[in-house]
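Only one protein chain is missing from this complex, and each of the others stays in its spot.
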Amino acid sequence: MRNPQLNAKGELRHLLTIEGLPREILLQILDTAKSFLGVTEREVKKVPLLRGKSVFNLFFEPSTRTRTTFEIAAKRLSADVVNLAISTSSQTKGETLLDTVDNLSAMHADMFVVRHASSGAPFLIAGHVKPHVHVVNAGDGRHAHPTQGLLDAYTIRHYKQDFTRLSVAIVGDILHSRVARSLIHALTTLGTPDVRVIGPQTLLPTGVERLGVSVHHDMAAGLRDVDVIVMLRLQNERMRGPLLPSAGEFFKAYGLTPEKLALAKPDAIVMHPGPMNRGVEIDSSVADGAQAVILPQVTFGIAVRMAVMSILAGASA
Amino acid sequence: MNPVLPDAEALVGELVRQLAPRVTPETGMIGIFTGGVWLAQRLHRELGVALPLGSIDISFYRDDYAKSGLHASVKPSQIPFDVDGRHVLLVDDVLYTGRTVRGALNEIFDYGRPASVSLVVLADRGGRELPIAAQHVGAHVTVPEGSMLVLSRSDGGVLTLQLERNA
Partner (left out) sequence: MKIHIKGGRLVDPRHGLDAPRDLFIAAGRIVGIGAAPDGFSANRVIDARGLVVAPGIVDLAARLREPGFEHKATLESEMRAAVAGGVTTLVVPPDTDPPLDEPGLVEMLKHRAKSLNLAHLHPLGALTARMEGERLAELAELRDAGCVAFSQANAPLPGTEVLWRALQYAATFGYGVWLQPQDPSLARGGVAHDGEVATRLGLGGIPSFAETIALATVLSLVRITGTRVHFCRLSTAEGVAMVRAAKREGLPVSADVAANHVHLSDIDIGWFDAHFHLVPPLRSIRDRDALRAGLADGTIDAICSDHTPVDEDAKLLPFAESEPGAVGLELLLPLTLKWAADAKVSLVDALARITSDPARVLRIGTGHLGAGQVADVCVFDPAAHVRVTPEWLRSQGKNTPFLGYELPGAVRYTLVAGHVVHEAPLA
């Protein structure tokens, strides 16, 4: 089956998931992002690459933070940015997802940045748009959040250089996490030999080990000697119910405290995709501590999104 | 028949002679990837320029991006000095259509507002498509149609001008 993200020449046309992308493309994105990082540190933080192009941020699920990072990235590439928050209620009025996309395409969109609560929605859009239009997945259901996975990979590369000798632990609600899935694919593609997921059985999806990770239920064993710890956000609605009894009980077992952090390598870095729940998955002293690289992640995220958009917009149909 | 190409090393010497009187402790120098940076590294050293050398990759400023996309290996641009109010020597290997220089100028101005920019090239092969001229030229070279004039660098750092067929 042909990867729907690549054109006939094997260039990246849409970014929908990291799964199945060749290592060279991931490295190209990370290398290009490094160049853009220089741009974001200058007085004029803009380059004219996407001048005259229209980027539509199509958010069917609210997320100010992610939308803003894409908006900044697009603007730094000199694109015109249109932000659309589409409530699912307007969809229930009879306009389908593809109706919406057709409407916006008629306004000459060159790129759609799509966030949707339903896994696979960006694939549907990518399969529907005209050949010159590009689609970036900004998070679909539980499936993928590829730019987050790439910025996580960028961050890890920035601090640890070589993926091929790293141990990385991803902690928390793996079941509902598109961030975890995308990071797992990025790390395994980039040759990370030891990727661990840590969480209670209720928050680990069936067959997750088939993604190339080892499964731990115990932080003491799971964090031992890791180089990187990625803490996932625990959604409010998961904190009580059939999956977990309470936020407090989760924090006790899986919250990252200085004591648990001490099990990792002394130079281990702590990452979090944000927004954090202090005291639920991460202790404030760790979140603000010397090993946390949570704010650099945000900075790198802009450069990574600039890289993704500029590579996509340059790829032919 | 291929014309006889000038010796790049000799042209470097020529440029050093031309530029020496103009370099002050405040002069900034920026090379354009890749050949321009090689040349700039030589000039920077031999002229004893005080400020660290800058380098720019104009991939993000190319005017043929829509047609050719982003080059697979973009190098980070680095201008490790303040360009505001400074006299800048912009260095490239071969001057042809002028489009690369246009991109480089745009990029430099995104870092600040220099007092002046002078263009230094090893070889000028004519064929300008934009109103751009070099202030310091190693040599004017006639290049047969369908060929590209390129600079190469040996492991030992020796620079050579060569002709390549267009792809």
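All chains are identified by letter, namely A and B, in their written order; residue positions are counted from 1 within each chain.
Basically, a contact is a pair of C-beta atoms (placed from the backbone, for glycine too) under 8 Å apart; a residue touches a chain by one contact, two chains touch by 3 or more.
Note that this is a predicted model, so its numbers are computed, not measured.
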In the full complex, displayed partners of the excluded chain: A
Given A:L211, A:L243 or A:L263, the one touching the chain that is not displayed: A:L211
Per the touch definition above, residue among A:L12, A:I25 or A:A121 touching the missing chain: A:A121
Option from A:L12, A:V39, A:A144 or A:V168 whose C-beta touches the chain left out: A:A144
Chain not shown, touching residues in subunit A: 1, 4, 16, 19, 96-98, 116, 118-121, 123-124, 128, 140-144, 178, 181, 205-208, 210-211
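The rule is short, and it goes like this: only the chains that are shown with their structure count from here on.
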Touching residues (chain side subunit B, partner subunit A) in the complex: 57, 59-61, 65-66, 68-70, 72-78, 106-107, 109-112
Contact footprint of subunit B on subunit A as seen in their complex: 11, 28, 31-32, 34-39, 42-44, 46-49, 310-311, 313-316
